[in-house]
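Of the protein chains in this complex, one is absent; all others appear in place.
Right after this comes chain A.
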Amino acid sequence: MSRPAHRRPEYHKINKDLFVLTYGALVAQLCKDYEKDEDVNKYLDKMGYGIGTRLVEDFLARSCVGRCHSYSEITDIIAQVAFKMYLGITPSVTCNNSSRNEFSLILDKNPLVEFVEELPAGRSSLCYCNLLCGIIRGALEMVHLAADVTFLQDRLKGDSVTEIGITFLKKLDEKKYRRKK
């Protein structure tokens, strides 16, 4: 009757094609609803933010990662644990500046664009995967880290790679925590 020790709970998974195609339908709908690419990008970022604020709890519960001590560690965890867990890919990480608060995630493969051949005509500024930027930004904000997350390069726009830039800003509510001491 005893439960096996250290048994990991099973996490439900669904068909990836369904996920990718649902995302595609969502982007197509937003393109119909908004004329300007900037508005679609902004809305995708906002949706991603909403997802990220909730996804981070699921991530922390499932991954059991410990406390991070540097921005570089956090970016490594985003690339090697979070992306792997949710999209099955592992982007590579590079640091872009000497103060070690600007990083890039280089995506060799991006499952979200698996069925996308090219951006629609007249939509050359569309950031198709801008949801990802919002998700990362929302998740980081929930752990009290402010960051700017944008696409620096995008294969769909003709660049050679897809690159997401994360710039960590100062920690949120730092002064508030100090005063409480």
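Keep in mind that, in the parts below, a contact is a pair of C-beta atoms (placed from the backbone, for glycine too) under 8 Å apart; a residue touches a chain by one contact, two chains touch by 3 or more; residues count from 1.
In the analysis below, contacts and distances are computed from a predicted model.
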Query raised in the report: The chain that is not shown, which UniProt protein name from "ER membrane protein complex subunit 2", "LLGL scribble cell polarity complex component 2", "Trafficking protein particle complex subunit 5" or "Large ribosomal subunit protein uL16m" does it carry?
Result: "Trafficking protein particle complex subunit 5"
Report task. Specify the residue from the set A:17, A:73 or A:148 that touches the hidden chain. Result -> A:17
Query raised in the report: Where does chain A touch the missing chain, residue by residue?
Result: 11-19, 21-26, 28-30, 33, 43, 47, 50-51, 54-55, 58, 85-88, 111, 114-115, 117, 131
